[in-house]
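All protein chains but one are shown at their positions in the complex.
Up next is subunit A:
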Amino acid sequence: MAEEVKLFRTWSSGYALRIVWALKLKGIEYETIFEDLTNKSPSLLQYNPIHGKVPVLVHDGKPVCESLVILEYVDETWKHNPLLPQDPYEKSMARFWANFGDDKLMKSIWQLFIAREKDQDVAAVEALENLKLVEEQLKGKKFFHGETIGYLDLAFGWFADFVSILEEIMSLKLVDGERFPHLSSWIQHFMDAPVIRDCWPPRDKMIIKYQVMREKYLAAATPK
């Protein structure tokens, strides 16, 4: 039965990358639609009327929104090469840490990224605390679920790339090999893993994009 799978994404969205990786890891053919979020297509707005965001997966005409929801949908629909653990407790841990990554880690990393110089030390405290928690999760493991890439690696994947971009733009070392040996090692393994490594957005474009974004935030911050 011919299936039709479409993925609405942008060139840079780390959320959309999760789905690109998931589909590739499962060997699923799909059509990519690149969106310009400053000029959203009628299709995107039709498929995701509530949020108007990417990624959106459209499977045989039916849209699925929200990247972590899409990841579970992909895993439940195409059951080979499972991304999530089978055991309910392990699965719960995976969901818990994915939420942590999006709710706590991402926010704290972003707060550090847009902090003015005098506020960076304070912002770094929370970011580093969150990184320590992630570091502990990786102890004794190559990837979050063990030897092979799974759901949590895809959920944290944005971080593997963004760390080096942040470090270059801010001229600081956030994830150093001494303080975060497991996290550093995971970053290296994940960045270079087959399937994963072919999908990264162009680094120079990312540097420019985030540099511009940071400058906007810093300029908008009210001087005290």
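For this structure, a couple of remarks:
Just so we're on the same page, a contact is a pair of C-beta atoms (placed from the backbone, for glycine too) under 8 Å apart; a residue touches a chain by one contact, two chains touch by 3 or more; residues count from 1.
Convention: contacts and distances are computed from a predicted model.
When the unshown chain is looked up in UniProt, the name that turns up among "BOS complex subunit TMEM147", "Beta-hexosaminidase", "glutathione transferase" or "Elongator complex protein 4" is "glutathione transferase".
From the options A:24, A:95 or A:182, the residue with contact to the chain not on display is A:95. Here one chain is not drawn; of A:35, A:72 or A:161, the residue touching it is A:72. Mapped onto subunit A, the interface with the missing chain covers residues 50, 59, 62, 64-66, 69-70, 72-73, 76-77, 88-89, 91-93, 95-96, 99-100, 104, 133.
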